[in-house]
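I am attaching a structure below and will ask some questions about it afterwards.
Note that one protein chain of the assembly has been removed; the remaining protein chains are unaltered in position.
By written order: A and B. Residues from 1 in each chain.
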Amino acid sequence: MKKTWKKALSLFLVSSVAALTLVGCGSSSSDSSSKSGDTGSKTGTVSSATLDAIKQRGKLVAGVKYDTNLFGLKDPASGTVSGFDIDIAHALAKDILGDENKVEFKEVTSKTRIPMLDKGDIDVIIATMTITEDRKKQVNFSDVYFKAGQSLLVKQGSDIKSIDDLKGKKVLAVKGSTSVTNIKQKAPDAQVLEFDTYADAFTALKAGKGDTLTTDNAILMGMSQQDPSFVLTGGLFTDEPYGIASKKGDDEFTKYLNTFLKKINDNGDYATIYKKWFKEDPKK
Amino acid sequence: MDMDFAGALSPANLKYMMHGLGVTLEVAVWSIVLSFLLANLIAVLRYARIPVLSQILFVFVEIVRNLPLLLIIFFMFFAVPDVLKINITPIQAAIAALTIFESAMISEIIRGGLNSIPKGQIEAGRSSGLTYVQTLRYIVLPQALRKMVPPLVSQFISLLKDTSLAIIISLEELLRTTQIVYSQKMSYVFPALIFAALVYFVINYSLSLVAGRLEKRFNV
């Protein structure tokens, strides 16, 4: 009996040190398979560490969505990812390395994209990411490359017609997205359920787990295209300007990205990509 | 609610899910090998009652096996590399997390096996001129391992099932590929999930049958 208590006591004392133990052991077994990253390459002050790393590696690593129709969708049949964001990444690879195929895609979700950028798993996030003040503290943003606005997706014939009809309704959204913050503010009486990915949230909507799904109109359009029994409603109630995110502090690279965006805007590449996915000319 | 088995299990979808199965098996095999080695080390060190070290290992094992594996996988991918300033891929993180978690679980099985061997055997080994390590290596461990085959195999089966938790770090293993397949259409959900369940079942059930055979052969 006494011994058990002693054990219990000692266990609780050490549970606060648990973190350290875990981390220590983590390193010993993880380094068997991992290469050490070169996050802090010290080159000249003028050039960009991100840009140098991309050139040295010979390819751009872009974090994109795999489950968002029109922006980044993985096709199980061919194994390729395609969408507006994907084509922007191809264009960026062409600009940096002269070959649009020198790009590797990694799946990110709204929840995982900032940690993955921080960790150096990816060079850029091109993944329907809204520019916000809060996020600017975590990452660098390029200029706006796509203008979206938040809207609602409902089953055809739903009694939800606008954001004012959400009282007591179940609203589905994606963890870590701006739509969650917005909807909690604009419809405080709604119950918000959050999922890891858009695909999970849409599956939940189709399975009747909620009354509506909220996120940016462009993403919702992609869903409606996949399953026309769901339609957009309620118009746009926020502005969601998308930017390309890169590592915090590498301002040279951000400048590079802005020059790149201006370049494809001027030479018409941007309009071509936009038209390919949204079947219309970009809004001015 | 309709179910579209033919659509969900079309050749393209099947091929993609089999790619996922490949990743699942890769993660499982690496984790089984690594965790078994690490678990043996932990168990022997604890069995030998080396001061301080065995206490540290006790705490490590108790903490790790009382945490959700899902949390360990998530932590291994996002927090550990950040703190250690290293860079690891989802598959490496999954293998590392499974190795740590399973080695804690397996070391308990091995320790139980070691403790079931009468201490007299060690004395007998020592007095016949073997060193302590030699006695463990040639006399105690082989007997203990034989007794541990059934619980070890069920632990390996758990490990194989647990690879599916790596879905949380977007690792494209069998369950994640299944999810991508079924997010195409609502009518794919049930067929795709049942199919994935059957794939796991066939592999794991065969493993348990093989274990049953082994057990009979060792005949302990």
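We take it that a residue touches a chain if its C-beta (ideal position, glycine included) is under 8 Å from a C-beta of that chain, and two chains touch if they have at least 3 such contacts.
Following the convention adopted for this analysis, contacts and distances are computed from a predicted model.
J.: Given that one chain of this complex has been left out, which of "Carboxymuconolactone decarboxylase", "Glutamine ABC transporter permease", "Na(+)/H(+) antiporter subunit E1" or "Cytochrome aa3 subunit 2" is its protein name according to UniProt?
T.: Its UniProt record gives the name "Glutamine ABC transporter permease".
J.: Among the options B:I56, B:A79, B:L130 or B:L214, which residue touches the chain absent from this view?
T.: B:A79
J.: Sort through B:M18, B:A48, B:A124 or B:A197 and give me the one touching the missing partner chain.
T.: B:A197
J.: Considering the whole complex, not just the chains shown, which residues of chain A touch the missing one?
T.: 4, 7-8, 11-12, 15-16, 18-19, 22, 110-111, 114-115, 138, 172, 175-176, 180, 193-196, 200, 203-204, 207-209
J.: Suppose we count only contacts with the excluded chain; which residues of chain B make the list?
T.: Chain B touches the chain not shown through residues 1, 3, 62-63, 66-71, 74-75, 78-79, 82-83, 157, 161-162, 164-165, 167-168, 175, 179, 182, 186, 189-190, 193-194, 196-197, 200-201, 204-205, 208.
The working rule: only the chains that are shown with their structure count from here on.
J.: Suppose each chain is reduced to the average of its Cα coordinates; what separation in Å results between chain A and chain B?
T.: 32
J.: Sort out for me which residues of chain B touch chain A in the complex.
T.: For chain B paired with chain A, touching residues are 12-13, 15-17, 19, 30, 34, 38, 56, 59-60, 62-64, 72, 75-76, 78, 80-89, 92-93, 95-96, 99-100, 103, 168-170, 172, 177, 179-186, 189.
J.: Could you please specify the touching residues of chain A with respect to chain B in the complex?
T.: By the definition above, chain A touches chain B via 11, 14-15, 17-18, 21-23, 25-27, 29-37, 39, 66-67, 74, 76-79, 107-109, 112, 115, 118-121, 196, 199-200, 202-203, 206-207, 226-227.
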